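So that we are looking at the same thing, I have put the structure below in structure tokens.
Rather than the whole complex, this shows some of its chains in their spots.
To keep things simple, chains are lettered A and B as they appear, and every chain counts its residues starting from 1.
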Amino acid sequence: MIQTGIVGGTGYTGVELLRILALHKEVEIKVVTSRTDAGTRVDALYPNLRGVIDVVFSAPDVDALADCDVVFFATPNGTAMQIAKALLEHGVKVIDLSADFRLTDAEEWTKWYGMEHACPELLAEAVYGLPEVNRDAIKKARLVANPGCYPTSVQLGFLPLLEQGLIDVNHLIADVKSGVSGAGRKAELATLMSETGESFKAYSASGHRHLPEITQGLNAAAKNKVGLTFVPHLVPMIRGIHATLYAQISHNKTSLDEIQALFEQRYADELFVDVLPINSHPDTRNVKGSNKCQIALHQPQGGNTLVILSVIDNLVKGAAGQAVQNMNLMFGFPEDQGLHTLALYP
Amino acid sequence: MIQTGIVGGTGYTGVELLRILALHKEVEIKVVTSRTDAGTRVDALYPNLRGVIDVVFSAPDVDALADCDVVFFATPNGTAMQIAKALLEHGVKVIDLSADFRLTDAEEWTKWYGMEHACPELLAEAVYGLPEVNRDAIKKARLVANPGCYPTSVQLGFLPLLEQGLIDVNHLIADVKSGVSGAGRKAELATLMSETGESFKAYSASGHRHLPEITQGLNAAAKNKVGLTFVPHLVPMIRGIHATLYAQISHNKTSLDEIQALFEQRYADELFVDVLPINSHPDTRNVKGSNKCQIALHQPQGGNTLVILSVIDNLVKGAAGQAVQNMNLMFGFPEDQGLHTLALYP
């Protein structure tokens, strides 16, 4: 039984962590911080947790957090980098669900996130928490940078192809669609139901913060610099990401059956990546509330263009679920402990 | 470990049973029938179940079902009453999620369901599966009539008041709102997304089949004949029922605090009925995917009219979850075995 703390427990990734950890057998939730809701019972704010959690939100306090075995940051970008170092020095493991430790290059980080990095000296140590790539490093890590939601869905879809050098790395396209919970639990006009319901649009088409994170991962897989066009879209639903990925097959001789076999083999031992039969159409609802990524492959008209469809729940495999998967690895628990929830259908 | 069969596994209550039973530690799913999908793997139709269920849909067959310890009917009305008797004679316990055994009066049943009852001799034996009322009888039952979704939400809201004789039984009003999954998984115009999305309406306002079931339960609680007006509505969402109940307080001296105390006491030992603090507004999403009923009380302007708000997930506490709760009781498992799922938020 380990003691856990959550910094920023009132956002959507925070409450999703609470939902998962509340039923996790190896975990005791000890500290949940929130500046705005300090003093309120967690289950008063989140009545879905009534009966399983007996904690009161507290103001963030390093000393209280230092008693935990692991602390999750479910905070806006720019917070974890202020506190993580102090916690690490107290021997606390840190899993950061924000973007603070995802990029290895502090300058690049500053360019996209608009502030100086407060703790660049930890960037080299931080392990990018995509278990399908970095499992061994995660097991030994003190500090894990939990991947973003878009980056998780896109990387899992492209990885096998890039690792085997099967596609033209210069013209990758990721047309990705996300439910509105990805925008977080903030009082903002743009994500009101009246603004996003019954409508569909692209946003940040000229450049989104997840672009450098994705390309960093794809570059590593390709051992080469990839050229990626990434266009995110907002879907009138709450949870779910659907990535539609386009790539040109380099070697015309590679058949779709061979590529399917490659994907199945690449993810054969992965508990949370599920390669569907050829020509399937994964549906975001089939992974809603679950930590799974479902992937399917198409080769329209038998042409040169490969289409990879990849779906996740942005708050689970794209955030809190993956964070718990990382925690399980870091503490030697079964990798899927606490992550057995099945998606609701319908 | 008991063997279970599900007749009619392709409807929404059927697949919800599969979702719950697939992770239930005391249960092996042995037979899942479907005329239309016989021969198809269950997880091919329901990709959310990939990895947890290894069964193929089969055509309904009494002999195959007779090997089970318990058989659930998740069928349209009129099917269970054809087969239940044969199964009971084989020593199989039966839990019927349809309406076939809910009314004790066969003539009343015929009036509302438009067909002769095929098995009226079992109506007296069948136990109405509302554990909060009939727990002891359920434990000993061979045949359980699992309550309807509307009746569950309405009865749990009115019961404490009727049992204590605190309200005027002649003028009860139940204004109830349901998500569209309540209409089932049938190819019908009326429940297309284009027909029900972004709109709200009442239906069957002049008389809905759940009315006699509700009044039968309320009469029993009141030990009197109640007068109930019940108007169901369709909400543009998938899961959830919200009952708004209105009753006139008989004794003006009874305060809201006293009534709140009564509700808390009545449901103190109930794992799945959760009385919220006075003046709360339960939200259907806080019970989505969970077996809970959340209830809150209001007395607007301190007047004579009491308002009871009661929410459930129509497919869980209103169908499959309650069926598993009943199964747990019938087989001596912990009542909440397999029913720990927390509602997703957001």
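Quick note on the criterion: a residue touches a chain if its C-beta (ideal position, glycine included) is under 8 Å from a C-beta of that chain, and two chains touch if they have at least 3 such contacts.
If you're wondering where the values come from, they're calculated on a predicted model, not measured in any experiment.
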Full complex stoichiometry, one sequence, with 2 displayed, works out to 4
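In this text, only the chains that are shown with their structure count from here on.
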Fitting subunit A to subunit B on CA atoms, where both chains share a sequence, rotation angle to nearest 5 degrees: 180
What whole-Å value do you get for the distance between subunit A and subunit B if each is reduced to the mean of its CA atoms? 36
As the complex stands, subunit B meets subunit A at residues 12, 15-16, 19, 22-23, 46-52, 181, 185, 197-198, 238-239, 274, 276, 280, 282-283, 285-290, 294, 340-346
